[in-house]
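Down below is the structure, laid out as structure tokens.
All protein chains of the complex are present and in place, except for one that has been dropped.
Let's look at chain A:
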Amino acid sequence: MAKNIQSLERAAAMLRLLAGGERRLGLSDIASSLGLAKGTAHGILRTLQLEGFVEQDAASGRYQLGAELLRLGNSYLDVHELRARALVWTDDLARSSGESVHLGVLHQHGVLIVHHVFRPDDSRQVLEVGAMQPLHSTALGKVLSAYDPVAHSEVMEAERRSFTGRTVTEADAFESMLDLIRAQGWAADAEETWEGVAAVAAPVHDRRRMPVGAVAVTGAVERVAPGGTLRPELIAAVRDCARAVSRDLGAGRF
């Protein structure tokens, strides 16, 4: 292993120092306690401050621990909270696209469907909340694999089964597909999981830009990708919806 990174060690020491009881410390106290030059200490403190780990009292100029540290230990987003926040936006997506909408999260090496809005055509449909989808072939799963490092390692280690002639299973090809997804900001599934079914998905992020789920429009391949080309307005609508949900998760949490 390479040698430890000195600035990170110093940052950790500062956080321990500030965590020692309920106190605020000035720059010179911190610098002298840790045997650092003021300029060095200030640089590290400013970085910690930008990340939210340290806050500076406006009046005294002294430093204290930041709110972000509390959130770190408490960061799990409840999937039912995610559904409640997504409800209006996913309804509107189903309505504007004329197709069904799913919201999925990473769960036990697959995609757990946490919300499902019916295709608005009055046909008989079954609620798919609670169902699982594969990570490597569905639009939802590919978005999660591209953006969530945990999903990525799971999908790379797992056996990637071939469901149709179009399923991408080979590791290099799969990785370059994820690169493309990250570059364009959305993923597609054109009959890669089910014959005759196509989908488009985009990632949902929380207020710290962590990927917490994905939203997808799914429908018959003839409607979603007529002539083999995805409808561009569908891609735009899915991305708008994912952004709107992300915005709602970022705002109004506190």
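To be clear about the criterion, contacts are C-beta pairs under 8 Å (C-beta built on N, C-alpha and C of every residue); 3 or more make two chains touch, one makes a residue touch a chain; residues count from 1.
Keep in mind that, in the parts below, contacts and distances are computed from a predicted model.
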item: Per UniProt, the name of the complex member that is left out, chosen from "Glycerol kinase", "Probable septum site-determining protein MinC", "Macrolide ABC transporter ATP-binding protein" or "Cysteine desulfurase"; value: "Glycerol kinase"
item: Which of A:95, A:161 or A:182 contacts the chain that the document leaves out; value: A:95
item: Options A:8, A:67, A:129 or A:150, residue touching the unrepresented chain; value: A:129
item: Residue of A:16, A:38 or A:80 in touch with the missing chain, whole complex considered; value: A:80
item: Hidden partner interface residues of chain A, rising order; value: 78-81, 83-84, 87-89, 91-97, 115-118, 120, 122, 125, 127, 129, 233, 237, 240-241, 244, 248
